[in-house]
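Excluded from the complex is one protein chain; the other protein chains are retained at their positions.
Labels A, B and C are assigned to the chains in the order they are written; within every chain, residues are numbered from 1.
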Amino acid sequence: MNVEAVKKWMILFTEKVNQNKAYLSELDRAIGDGDHGMNMARGTTEVMAALEAKNPATVADVFKLTGMTLVSKVGGASGPLYGSAFISMAKEAGTTDSLLAILQAGLNGIEKRGQAVPGEKTMIDTWQPVIKALAAGNLSEQTIADAVAHTKEIKATKGRASYLGERSIGHLDPGAVSSGYLFETMLEAGVTND
Amino acid sequence: MNVEAVKKWMILFTEKVNQNKAYLSELDRAIGDGDHGMNMARGTTEVMAALEAKNPATVADVFKLTGMTLVSKVGGASGPLYGSAFISMAKEAGTTDSLLAILQAGLNGIEKRGQAVPGEKTMIDTWQPVIKALAAGNLSEQTIADAVAHTKEIKATKGRASYLGERSIGHLDPGAVSSGYLFETMLEAGVTND
Amino acid sequence: MTKLGVVVVSHVPEIAAGVVKLMREVAKDVAITFSGGTDENEIGTSFEKIQAAFEENEGETILAFYDLGSAKMNLEMVMELTEKEVRLYDTAFIESSYTAVALIQAGADLAAIEEQLAPLKIK
Partner (left out) sequence: MTKLGVVVVSHVPEIAAGVVKLMREVAKDVAITFSGGTDENEIGTSFEKIQAAFEENEGETILAFYDLGSAKMNLEMVMELTEKEVRLYDTAFIESSYTAVALIQAGADLAAIEEQLAPLKIK
């Protein structure tokens, strides 16, 4: 895996998150506390600053710095969740080049941190279908969009949205949407499985 | 029932509470938050001020003013509890002269307010044996002292002391002690059943 | 549907104010009033403050939450005097009041709210 492509990925992700900051917060206002855009914009902006300052040389180091920065700068659930994802991805990237294995490690990190499984209306509902499609060799923008859109139909049983019970149905999950950006920009940056 | 005797009762009770303010708080420090002396001293002092200002003419009015003042000035559980006792006693005193009936109404008020029964290590464990002895015609300082002392052996299941579970055993209940003062001063003031 | 409001009663002024801050994040439009501490802002509860919280609340039906037991007794004294319909919950204070306002903001009715509150009963 190419470290320059991974850095580009982080840059594009940061840009996308910041461009859609208001939209992410609006989604979070409907079923949460309305700060997901703020949280992710602050976190990724800090990641940019950290990457520029430290200029890590390996893929593992890029992921590690990204994860640590998100954990310490986000302030909401998405901090430890994305943070755990990237920290797990860093560990995996130390021993393999396989994007599939690395993303799977990231998902495992999220699941361990949040004790959630697919179908609970969280970012996992983006990660899991994306990884499945990647494994099957047919990951596309459409797979990502479908996974994100599907969270609208799910009742939340984890995270703040779970306080709403049935009322959470009919709304996109903000973390699933920001994870959608993560995977779209991964494709744009040309980070692939080979 | 003589209104002057009842006023004297309230005065003696206030004095006793204020003299023993530090002791009551010390008892409350062991199994509660250490403010029972403060609470009762402030409450009864306000009762004195209110009785002087309004100089109520009937026993019912003395009790009512006492109860309302305790409710609004105490700030701890003893406020609504003693408050409910006196307000219920006021109601009863409107229709009867019987001290027994009046005290029983007071106890009912406490039980209704706090949802406690005898044996839960609360002020009820003073009130209930006192009323029983009064009904039997043998209420004395000793009855009162015995009832109060007995709370030492009980495990608290109501009020702040209940947070301590088994650890509440071995300590007097502060509200039972202040209720002991109430009944001692009742005897001193010559408020009796006839 | 009757307009729902929420009253939170804490022994500590800072807790009451803080809980309202937490709730405002998810419930911009809900009628929320509070009582924290005694008349002198010390630790305890105040009959008058609780009464004011009920009277000032725009809700017709009030969902009331409290931290420790002695607050409950003062709450019940006020409930006996107010004209409003009050529902008092023996539930985890912060977690349940937060749940209630989030649901009210989302348009849930009383039955749906009480269903969500039921597992939070601890008192």
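Here is the rule we use: a residue touches a chain if its C-beta (ideal position, glycine included) is under 8 Å from a C-beta of that chain, and two chains touch if they have at least 3 such contacts.
All values derive from a computational prediction rather than experimental measurement.
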Missing chain: touched chains present in the view: A, B, C
Sole contact to the chain not displayed, among C:4, C:19 or C:62: C:19
Where the missing chain touches chain C, by residue: 10-19, 21-22, 25, 43, 67-68, 91-95, 98, 119-120, 122-123
Residues of chain A (touch criterion as defined above) contacting the omitted chain: 33, 35, 39, 71-77, 79-81, 83-84, 113-114, 158-160
On chain B, residues whose C-beta touches the chain left out of the figure: 31-35, 160, 163-167
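Convention: only the chains that are shown with their structure count from here on.
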Pair with more cross-chain C-beta pairs in contact, given A-C and B-C: B-C
Centre-of-Cα separation between chain C and chain A, whole angstrom: 37
Distance from the mean Cα position of chain C to that of chain B, given in whole angstrom: 29
Two or more partner chains touched - positions in chain A: none
